[in-house]
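As you look at this complex, bear in mind that one protein chain is not there, while each of the others sits in place.
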Amino acid sequence: MTELRPASDDLRAVVARRLKARNAAERRFRLYGRIAIAVALGFLVLLLGRIIQQGWSTFIDYRLTTQVYLDPARIDAADPAGANYDLLIAEQLLKRIGVADDEFGSRSDAMKDLLSGDLGFQVLDRVKADPGLIGKSLTLSAPLKADAGLYFKGQIQRSAPEEERPLTDQQLDWLDRLNADGLVKSGFNTTFLTRSDSTEPEQAGVLGAVVGSALMLILTAALAIPIGVLAATYLEEFAPKNRWTDLVEVNINNLAAVPSIVYGLLGLAVFINWMNVPRSSPLVGGLVLALMSLPTVIIATRSALKAVPPSIREAALALGASRTQTVFHHVLPLALPGVMTGAILSLAHALGETAPLLMVGMVSFVPGVPDALTSASTVLPVQIFIWENASERAFHERTAAAIMVLLAFMILMNLAAVLLRRRFERRW
Amino acid sequence: MLTFIALLVLVAFSGAVYALARRRAGALALAAASPINSRPVHHGAYAAVWTAVPAALVLLFTGLLGDRVEETLVSARLPEAVRAMEAAERQVFLDDAISLARGKARSETPYPADLQVALDQAAGEVRALESRMRAFSLAAAAVLALAGAAWGLSRVRAPFRAREGVERWLQALLLACSVTAVFTTVGIVASLVWESWRFFQSVPPQAFLFGLEWDPQSAMYADQVVSEGAFGAIPLFAGTFLIMLIAMLVAAPVGLFAAIYLSEYASARTRAIVKPLLEVLAGVPTVVYGFFAALTVGPLFRAGFNAIGAQLVGGPLNELGLYLGEVQNQMALVAGAVMGVMLIPFVSSLSDDIINAVPQSLRDGSLAMGATRSETVKKVVLPAALPGVMAAMLLAVSRAVGETMIVTMAAGLQAKTTLNPLETVTTVTVQIVTLLTGDQEFDSPRTLSAFGLGLTLFAVTLMLNVVALRIVQKYREQYD
Partner (left out) sequence: MTDAQVSPPALTPSAAAGASSDGAPRISASGVRVFYGEKQALFDIDLDVPDRAVTALIGPSGCGKSTFLRCINRMNDTIPGARVEGRILLDGEDVNDRSLDPVLLRARVGMVFQKPNPFPKSIFENVAYGPRIHGIATSRPELEGVVEQALKRAGLWKEVSDRLDQPGTGLSGGQQQRLVIARAIAINPEVILMDEPCSALDPIATARIEELIDELRAQYCIVIVTHSMAQAARVSQRTAFFHMGRLVEAGPTGDIFTRPGDSRTQDYITGRFG
C-alpha cells in the first residue's frame, strides 16, 4: 500500500471551518425539542387552567333565605298541589323589597324568574306533610336561579347592553336589593354534588352520573380484570407457541387499537338488539367497557408476568410444584402489583370513555340516581357531553365543574396506580 | 332472580361436596399405608368443580338465552293475523304478550278485539312455556349437579390424581378466558357485517363508497324510496381525512421532537418531570378535549380569523377578508388542531420507546466519530428508528380516524368534500353518533347506514393497525 501519513493540521482546519455552523444547527435542533415540550405542556396548563377558570364558580352558589307566609286564601288544603307557590313567594318578596306589582302581574313573573323552582317544591312538600302549616309562616332556603347566580358571580354584567343579557335592569336592581337586605348568602354548592341532572341548571348535579359511573365501572372491573388476568396467564404461561396462539396474540394487540366507537356498535347490535339488555343501563355500558378494556388488561398483565424472572419459575418447578401451582402460587402473586397497576390505569381510561356509551343510549336525560345495574342511568363523561350541548350559559359552567369532578376521580385512580407501583416496585 | 337463587343453592351444595370429598380423602390418607397421590384439598376441589360447573353452565345459559328461545318459539306459533304485521309491530305485540305473561304492564298499543284475544292466548302460551323451561333448566341443573357430585366422590381413591384433574379444569377456564378476546373480534366483525349487509340491501355498496352526497335525513322513513344519492360517504371520508391530516401535522412533528428531546437531550430529572405530565395529557378524556375545542379554541380561532378578515376587507385581499370574516366556530382546523394535541403524548411515548430501542452503541459510534448530538439523531438514530417511527405515525393516524368525541363536539354536521381547513366538515364517527343517538329504527337504512360507516371505519383502522404492529414487531426483533 502506498500510504501517506495523514495531515493532522489539515484535518483540524477542515473540521474547525464548519464547526460554528454545526454547533448552531445543534442549538437549533435542541431548541425545537424544547419548543415541542413547551407546546405540549403549555397546552396542558391552558386546558386545565381554562377548565378550572370556567368551572370553579359552580362550587359557589347564591342562596336565598326567606320567610313565606302560607296564605290560606291562596292554598286549598284539600288540594295543596294546585297552588302556585312560586308566584306566592315571588309576590311576597316583591312586597318585602317594597315594589308594587303592576296590573298584569308581570313584575311578580319577573321576580319568579329569579327564583329556583326548588323553593316552590319545598313548600309543597312541607304543606303536603303537614296541612296545619297553612296560615303560618315558613323559613325556606334555596339557590337562586342560575342566571341570578351568574350575576352575583360577575359573569353577567350590568354594563352589558340590556338586550344581550338574560336579566333586565329591573331584575338586577331587585337582586341588589335582596342582597342588601341580607337575604342572599353565598356558600359551598352542595346541590351540585348531591343532586342529579335537571333541566334547571341551579338544581342540576352530578350525583346520578357519579353513581352511574361507579356502577358501570364496578361491573367493568368485575368482568375485565378476572377474565383479562386469566387470559393473559394462559397466553403467557401455558399456551403452546403455535399459529393459533400467535393469531390470538395479534388479535389482542389489534383489539387494543380498535376505535372505541366500534365497541359501541358491537354493544348496540349484540347486547341491546340481540340479547335485550336494557338500553341506557350501567349493565350494558359496563359490558361494552369490559370488552373494550379486556385487551389492555391482558397486555398489562402479560408484561407484568414477563417481568417475573424465569429463575423463580425454575426454582418452584425444581421443588416439585406443578406448572399450575408454580404460576398461581409464585408467579402471579409476584406479578400482582404490576397487574393491578395496569388494571387501574385501564379502568381510569374506561371511566373517561364516552363514544361507545352514546351508542348504547346513555345520552338520555336521567334526573334520578340509578339504583340497579338495569335502571336507566347516565355517566360522568356523557353528562359532560349532554351539558356541553345545552344552550344555557349556566350549564357551561357546570360542564367545566363536572369535568373537574371527572378529572379528580381519574387523578385519584392514577395516584393509586402510582402508589401501588412505588410501594411494590421490585427490581430483579 | 330464580337463576340467581338456584346458583346460590348450587354454590352451597358444591361447598358441601367439597367438604365431604376432602374429609373422605383425609380419612383415606390416614388409613393408607403409602401416601395417597393427591392432597385432600385437591380431591375436594375436584369433586366440587364437577358438581358446580356443568350445572352452573346450564343455569347461566338458560338465564341468558332463555328470552331469545322463548321469543323464537312463541313467534313461530303466532296466529296468521299477527304474522302478517310489520316487523316492528309484531315485535311490540310479542313484547306485550311477554309482559302480560309476567304480570307487567303492557304498552299502550290499542288492539282490535281479535288481536286482543290472540294476545291473551299468546300470553298464556308464554306463561306455559316459561314454566316448562324453568322446570326443565332447574331439573337439568339438579341432575347434573348430583351426577357430578357422585362422580367426584366416587373418584376419591388413593391412586387417583385429583390434582391433575383440577388443573385440567383450570386450564379449560384459562383457555375460555383467552378465547373471550377472540369472540370479541368475531362479535365485532359479525355484527358490523350483518347490519351492513342489511344496509347494502337498500343502498348498493358502490353508491355508498363512491357517492358524492351524504344526506341521510332525506331518507327518514323505511317506506320512502331511498334516493341513492343520500348515502354517498365520500364527503365523510374527505372530512375525516382532512381532520386527520391537520391533527397529524400538529402531532407528528411536535410528538417526535418531544420524544427526541426527552430521550436524547433531557436530563434524568427533566424526564422524571415531563414524562408524567405528558401522561396526564394522554389521560385526559377526549370529551374534555371536545369541550375545550368547542367552547375555547373554536371561538378563539374564529375571533382571530374574523379579526384578520376585518383587516383585509377593502384592501387588495378583499375577497379573502370577506371570507375570513364569515368563518364559523366549527371549522376543521379547530377539531384537527385539538385532536393533534391529544395525539402528541401518544406519538411521543410510542416514538420514545422506538428511539430508546436503538442501541446505545450506534450513538456512541457516531459521537466518537465527532458527530454532534443532532447529527447523530438525524443521521443515525432516526434512520435506524424510521420503520418504528412510521409505525407509530400509522397508529396515530388510526387513532385520529377513529376519534369520536372531539369531532362530535367541535366539528360540524355539514357533509362537504373540501380540503379547506377553515370550512366546516363532518366525519365518519360524527355521523355514526348522530345517526345512532336518539330514535333508532333497525329497519331504516338511515340507522343501518351507521353500521356501514362503522364497518368501513373498522376495516380502515384494522388495516392501519395490522400494518403498524407488524412493522413494530419486525423492528423490535431487529434490535433484540
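Order of writing sets the labels: A and B. Residues in every chain begin at 1.
Rule of thumb we're sticking to: a residue touches a chain if its C-beta (ideal position, glycine included) is under 8 Å from a C-beta of that chain, and two chains touch if they have at least 3 such contacts.
Predicted model, so just to flag it, every value in this text is computed and none were measured.
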Among B:A25, B:I98 or B:V380, the residue in touch with the chain that has been omitted: B:V380
Touch criterion as defined above, residue of B:A31, B:A76, B:A113 or B:A368 at the omitted chain: B:A368
Omitted-chain contact residue, chosen from A:V14, A:V45 or A:A77: A:V14
Chain not shown, touching residues in chain A: 1-12, 14-19, 22-23
Absent-chain interface as seen on chain B, which is shown: 267-268, 359, 361-372, 375, 379-380, 383-384
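We adopt the following convention: only the chains that are shown with their structure count from here on.
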Centre-to-centre distance between chain B and chain A (centres being mean Cα positions), rounded to whole Å: 20
Partner chain A, residues of chain B touching it in the complex: 64, 67-68, 163-164, 167, 170-171, 173-175, 177-182, 184-185, 187-188, 191-192, 194-195, 253-258, 260-262, 264-265, 274, 277-278, 280-281, 283-292, 294-296, 341, 344-345, 348, 370, 372-375, 377-378, 395, 398-399, 401-405, 408-409, 429, 432-433, 436-437, 440, 442, 450-451, 454, 457-458, 461-462, 465-466, 469
List of chain A residues in touch with chain B within their complex: 15, 22-23, 25-26, 28-30, 32-37, 39-41, 43-44, 47, 50-51, 54, 226-228, 230-235, 238-239, 248, 250-255, 257-266, 268-270, 273-276, 291, 294-295, 298, 322-324, 348-349, 351-355, 358-359, 361, 363, 381-382, 384-385, 388, 396, 399-400, 403, 406-407, 410, 414
